[in-house]
Each structure stands twice: as structure tokens, then as C-alpha cells.
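A single protein chain has been removed from this complex, and every other one stays in its place.
Chain lettering (A, B and C) follows the sequence in which the chains are written, and residue indices restart at 1 in each chain.
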Amino acid sequence: MKIHVRHFAVLREQRGCELEEVEVAPGTTAAALYDLLFPPGLEGQLPVLFAVNQAYVARAAVLVEGDEVAFIPPLGGG
Amino acid sequence: MKIHVRHFAVLREQRGCELEEVEVAPGTTAAALYDLLFPPGLEGQLPVLFAVNQAYVARAAVLVEGDEVAFIPPLGGG
Amino acid sequence: MFAVQASPIDVSVVREAVGRPGAGAVLVFEGVARDNFDGRPVLGLDYEAYAEMAVPQMEAIAAELATRWPGARVAMVHRTGSLEIGEASVVIAVSAPHRVEAYEASRFAIDALKARVPVWKKERYADGAAWKANAESPTTGVEAP
Partner (left out) sequence: MFAVQASPIDVSVVREAVGRPGAGAVLVFEGVARDNFDGRPVLGLDYEAYAEMAVPQMEAIAAELATRWPGARVAMVHRTGSLEIGEASVVIAVSAPHRVEAYEASRFAIDALKARVPVWKKERYADGAAWKANAESPTTGVEAP
């Protein structure tokens, strides 16, 4: 199934794009998609929150076809 | 000696003027002048703070020739 | 900037008085003429000040504020005369390096103004008017604040 992924801030810079379409298996969770796109390496992963369709969700949230997913790195607003 | 008295708010209304010149004996205190101009009657006196030459002073402050005195009724600024 | 004035307060002028490159937070407090007092309709407010004493009292509050919150700046202007509902009676601007100090210093400034600065308020009702005292105003018999 197809997922729309939005990238912001440091993750946008790491990934080199603002938006990408990803094909994943049914049952994939938000956290699993993060591991797929930003594999934990020697440096470790950036701590993120997870958003699906512009709302915060738990890391274990199961994605469905057409979802807009964003990984939310540490916030700096204000 | 001559004292300049400024009246404000409810005391201005009671006294009917903004400014008056009062002749008092040397040694007169701020509180004594208040008792003179606003004698404690059946209704009692309005609680006030005392100011001499635009600064708060103790009620027992002794006045000197030419002082500007004001009795400060409960404040309502803000 | 510390002033007592009969004309409407220009909030942006008070705010600009505290701007500086090291400020990370600016907080502007406006006291506004409210249409009721504990539910009783209020038509407008009349403010009176002892201006020659009020401005030095504001300056003294500012000096104390700068000592307690280093790097913070404050400006305050109080209105006098007749105010319509919705008009600002007082504007206090504070800038500080960080927002925690800005909030603390702003609260200090308005609380101190209400307790020390010689300004009086009369509320106008449909059937009369009354002088209204701040809860923060020192009561009878106390020594000078």
C-alpha cells in the first residue's frame, strides 16, 4: 500500500526531500516505517514523535493506504 | 508655617478643591494635618497613606515649611 | 518610558521602548476597561492620578525590577480621564532574555503598580458612580510601602 511521507527540518536535510511516496506491506506501523527510512546505525536514530494525517499517534499505530505520515523531530517553535 | 496640600479622588470631592494652602505650627505631623482637614467623625476617617514632596512617608513624619503634602486614599490604578 | 497621560495609549510605542537585541521574550500587559464589575454593568471608567508622584513611583518599580531580573527592561504608561469600555487604562511592556523572567517581571510590575502608584478609579453605572480600590492597595494604618 502507498504512504505519503512528509519530511521536516533535520530529517528533511538527511533525506534530501520534503515528500516521498513509499510502498509498504499492510500492517506496517509508524515506527517500522521510520526504521525503514532512517535505519538505526552506529549514530543511532533521532528521537521523534509520530504523526499520521496531521495528528500525533502512538509509535505502534498501524498505517493504512493513503496515510500522510510525518516523523516529528524535537520541536523548536516559540 | 505654610504647607501645600494636594487633594485627590474621594478626598478631593469631600474637600471640594484640588489644592489648598494651610498654616500649621512647627512640629505638625502628616497624620495631625490629616486629622485637622478630615476630622474623625461619626463615619470615621478614610484610611490613607501619606506623601510629602511626592514620596511616601510614615504617618508620624514631621512637616516643614513649604512641604507638598498629599493624603493617598486606597489606590485604584491598573 | 514612564508616563501618565490623558490621551489614549499607543501600545506599540510602549512595546518599542523595551526592544533590544538580547531580548528573547517581550510581554505586553494591558489593563482594559471592562463592561462589568462582578456582573454589575459598568458604562465607563474615570481615572485620576497624582502624576508628579506616579511617574517617580513607576521609575522606582523599574529600578527594583531591573535588580531582581537582570537583563529585563520595563516601560509603563497609565491613562487618566474618561475611558470607554475596551480602552486600555494601563500598558506595561517587559522584555527579558527568556520568557520565564518576562512573565515574572511583568507580574511584579503590575502588582507593584496597583499597590504603590497613586492612581484612582471611578466606575460609572447607569445609576451613579463609585470610587473602587484595588485589593492590592495597602490598608489603613500601614507605614509607607
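One rule holds for everything that comes next: a contact is a pair of C-beta atoms (placed from the backbone, for glycine too) under 8 Å apart; a residue touches a chain by one contact, two chains touch by 3 or more.
Keep in mind the model is a prediction, meaning the values are calculated, not measured.
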If the full complex is used, which shown chains touch the chain that is missing here? A, C
Contacts of chain A with the absent chain, listed as residue ranges: 6, 8-10, 12, 47-51, 54-59, 70, 72-78
Using the document's contact rule, name the residues of chain C that touch the chain not shown here. 11-12, 15, 19, 21-32, 34-36, 85-86, 88, 95, 97, 99, 102-103, 106-107, 110
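One rule holds in what follows: only the chains that are shown with their structure count from here on.
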Busiest interface, counting C-beta pairs, is B-C
Distance from chain C to chain B - Cα centre to Cα centre, in angstrom: 24
What positions in chain B touch 2 or more of the other chains? none
